[in-house]
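Note that this complex is displayed minus one protein chain, with the remaining chains in position.
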Amino acid sequence: MLSIPVHYFLILGAILFGLGVVGVITRRNAIVIFMSIELMLNAVNLTFLAFSNYLNNVEGHIFVFMIMVVAAAEVAVGLAIIVAIFRLRETVHVDDIRLLKW
Amino acid sequence: MDSFGDLLFYLVIETGFLKAALVVNLLLVVVMILTLMERKISAWIQERHGPNRVGPWGILQPIADGVKFFTKEDIVPSHVDKFLYIIAPLVSLFPALVTFAVVPFGDQMTVNMFDHLVTIQFQVADINVGILYIVGIASLGVYGLIVGGFGSNNKYSMLGGLRSSAQMISYELPMGLAIISVVMLSGSLRLNDIVTDQSSLLAWNIFRQPLGFIIFFVAAFAETNRLPFDLPEAEQELVGGYHTEYSSMKFSAFMISEYSHIITASSLVATLYLGGWQIPGLAALNLPIVAEQLLQILAFIVKTSFIIFIFMWVRWTLPRFRYDQLMNLGWKSMVPLGLLNVVLTAAVVAFF
Amino acid sequence: MEDFIWLIPLMPLLGAIINGLFGHVLKGKAGLIASIAVLISFLYSVKAFLMVLDGVTFDGDLFTWIAAGSFQANFGLRIDQLSSVMMLVVSGVGFLIHVYANGYMHGDRSVGRFFAYMNLFVFSMLMLVMGNNLLLLYLGWEGVGLCSYLLIGYFYDKPSAAKAGLKAFLVNRVGDFGFAIGIFIIFTTIGTITYSGIFENVERLVSAGVVTTASLLLFMGACGKSAQFPLYIWLPDAMEGPTPVSALIHAATMVTAGVYMVARFSFLFSYSETAMLVIVIIGTFTALFAATMALVNNDIKRVLAYSTISQLGYMFIGVGVGAYAAGVFHLMTHAFFKALLFLGAGAVMHSLADETNIQKMGALYGKIKITALTFIMAWLAISGIPPFSGFFSKDEILANAYAYHPLVWFFGAVGAFITAFYMSRLVFLTFFGESRVDPEVEKHIHESPRVMTIPLMVLAFLAVVGGLVGIPQFVADLWGGSNHFHHFLEPVFAAANERLHLAHLSHALEYGLMLASVLIALGGIYLAYLMYIKKAIDPDALAAKYKGAYTTLYNKYYVDEGIDAGLLNPIVVMSRWLWHFVDERIIDGLVNVSAKIVMLISLLVRRVQTGYVQHYASVMVIGVILVLGYYLFS
Partner (left out) sequence: MALESILFWLFAMLAVGGGVGVVVHPNPVKSALFLVVTFFALAGEYVLLMAHFVAIVHIAVYAGAIMVLFLFVIMLLNVQEESRLAGVWGFMRYFSVVLFVALFVQLGYFGYQGFFGAENVPLVRETEIGTVEQIGTALFSQYVLPFEIASILLLTAMIGALYLSKQKLGLGEPARAARVKEALHEKEEAH
């Protein structure tokens, strides 16, 4: 497995990250926004692993684990919040939930 | 690539292509047998005759069933999400089959084949994180159900899919906890190491990990959606659950995946807790290596078959859980017990 | 001595706390508690005085009060001849007035509050005289000022009383301002504020060239507190307070604080001839000036108030010319007879349903005999009739004034004549002649209760014999005695006396001056007799003849009006301008403009807050892009 340049992975990561950004900005559904954030996190993971391989350093892997932990925690709490909001407002569309702008 | 032999060697041995194909086909054949076996066992338990018309004692019944499935009209209801509807059985089948890839069904042996001295591993892929692979792939089994349930665009199917996702997530946890205990004892994530670790009868994990065995076994029932945990397809409540809208070969694919799951789960139970392909005391007999290998493979098959038999036995004996009971059992009994098991095992490993 | 002197100020403070907190529960008992507290203080003061008499003095710190950096103020007390006399006067006269007040304030709706203030006042006054450093002096100084304010405005639902309290407080602030600066100068120059420290390092003040400034600033405080020209204007108005208050605070004790302070700093003032001269001039002028205003006033308490101002002027003449002992002597005797006068006036008012206009009195002698008799004794004392106490003290001051400069004596003598006249007028109009009392009121005229008359009698006794402790040396020589009071105070003023070298008058001259004093006093009384008893001279005709002079006097030289027009009105006008223009237009305008600007910006900026998460997120992303861009391309 010596034939793939490392920066290919970086560029793939950049593309996925950008896609995640687009998703966060354009989607109305809070759950989909959440998924877009997961996409961004995974793009970062990919970058971490690529650099880890390039630098021959295990810390990238450790970081990926931490990100996974954070992602899992985030999803648990985030989805709980979304469910709570849905129970209260019967919507998961973020443009319906903008009480700060009253 | 100077000869056909070399090419064959490359294809068969180096890539494991043949081995994989062999195993998958074998699995499908076994599934066929299992359908008959289930009907026979259920008949036996219910004091009926079971299928006895096609072939002697009805042993050709699976073939007849196959023909029937293939020749039936493949109905695609108009309201379904076509892509998901079609892909769901495949998604369901895929993890059931690939899980088996890392299960060792025999020891390795070195033979001379086509003038090549080759080591044959009775295992499709001997990866060093095999057990993690199993956990990872097993958790994908739920997608077939979810996709099928959602793609059918039917409330019963949808509820089935919902239930299955909740159930899968809930029972993955105790299963993982039970596996962790086993891994702690063997000190390796490689399934082969786990098997060789149980070299004597008393070293079988069922004796070292009785609690873990029970937890894993129960969780395996839940993961395969077998009674008493078959809520995703509970006929009385959800008509047919996630496969309500399916017919013909697609329905058959769900069936195949269910039985494949059973086989994989049983083989895993056998591997993790019953010593896998090991036969205690076999080495003392000093049999020829080929005989020894065949005996070991046979032992694996016997153990797995026994577990499969228990699966069926339980199915036709126990009633179905209610949904809240299922969740209570999962979160309030299995998870704490699993944690306790992990803690105890860790203490034993650390201090003895 | 250390073991009990701290109790002297503590007892009134305890009384104040008890009365302040539980006054509404105690009601009638409040006066009892307050009186007992002051009585205990008085008894301990007597004990301290006796020890001082034996030559034991005390000057030391009880505990550290304030410690900030290099500055340290200790709670230190100084019990010497001067402060022991003051303690006796304060607690003794204070006790008598407290007893009197029990009767006078009987039935008032918030007696507890009254006695809490009174006790607090006694505490503050004791702190003022007992402290061994300027900070404690200042504490007491401000404390008595506060109590004065609170007590003048005691009837706070009466607008004039509330206004008078405020006036007293504000006028005092002017003096206190100078006083505080004086203290600062002393502290920055010497670095210590204890009396002993200042005494030892007074040369440094001299070498720094600030001794005159410091002295004058301190005297400025004394002017305010002791109601000297031009800061006397608050004292007549202070008569709005209850009469015991006038007696205690505005006659006997608080107003003498200035005299005490100058006496206490005699060693400092003796370094500055200018300051001494200023004190003498102000004192002389005030003595004469206030006396003239008393001539025509018809309010019994205000007459006494002007009289007090005038007498304070005499005290300042005394301390100004270097006769400190004489000043303090007059302070003491004045405390006796002026307290007596006020209490007597209070008793008269008590009998006449709070009537204060002497034109509506007369022929009361037969009806309220005890009051009248004690009042007459005080009258004789203040007029300077021997052997009443006022004669000795005033005569001593005038003699020393003559030694300083005959002109001072002359003005003092004129003032004494006027004093004798207006006091006689007061007495004749009140107690003699025909009755002009409202017939409705006349029926109810009655003698005051015992609790009021007994203090009157005690004070009358003191007013009569109080002067005997300070019989002038040349008189005492006749039988081989000595001026006990002078000898007693000798150690305190030794340093100042040594520097000043008071001129000694010949015995003949002294006898002559004494005779002149007596004649002047008798002359004043005779003139009043002619005018108000014999009716030989019609005062109304006299007033009509010299109409201009009369109205000027009657309107108190238009000083209040002058201050209003010359000082207050410009301030009010300027304040209005500051308020309406500077504050409302410029400052508020600036604030409003800034608020408007914020509002305008907000109008734009608030469009950013759309409530859509995505908009925020995109802004965040833009930020990321910018930061990345900066990092990449710079």
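For clarity, chains are labelled A, B and C in written order, and residue numbers in each chain start from 1.
Basically, contacts are C-beta pairs under 8 Å (C-beta built on N, C-alpha and C of every residue); 3 or more make two chains touch, one makes a residue touch a chain.
All values reported here derive from a predicted model rather than from experimental measurement.
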* **Left-out chain, listing which of the shown chains it touches** => A, B, C
* Structure fact -> Only one of B:M158, B:I180, B:A299 or B:M334 touches the unshown chain, namely B:M158
* **Residue numbers in chain A that touch the chain omitted from display** => 1-23, 25-29, 31-32, 34-36, 38-39, 42, 45-46, 49-50, 52-54, 56-59, 61-62, 64-66, 68-77, 79-84, 86-90, 92-93, 95-96, 102
* Structure fact -> Those residues of chain C that touch the unshown chain are 610, 612, 614-615, 618, 621-622, 624-625, 628-629, 632
* Just the residue numbers, please: which parts of chain B touch the chain that's not shown? => 84, 127-129, 132-133, 135-140, 142-143, 146-147, 149-150, 158, 161-162, 165-166, 168-169, 172, 189
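Here is the rule we use: only the chains that are shown with their structure count from here on.
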* Gap in Å, rounded to a whole number, between the CA centres of chain C and chain B -> 107
* **Distance between the centres, which are taken as Cα means, of chain B and chain A, whole angstrom** => 33
* Approximate Å spacing (C-alpha centroids) for the pair chain A, chain C -> 82
* **Residues of chain C whose C-beta touches two or more other chains** => none
* chain A partner contacts - residues on chain C that touch it in the complex -> 609-614, 617-618, 621
* Residues of chain A touching chain C in the complex -> 21, 24-27, 33, 94-95, 98-101
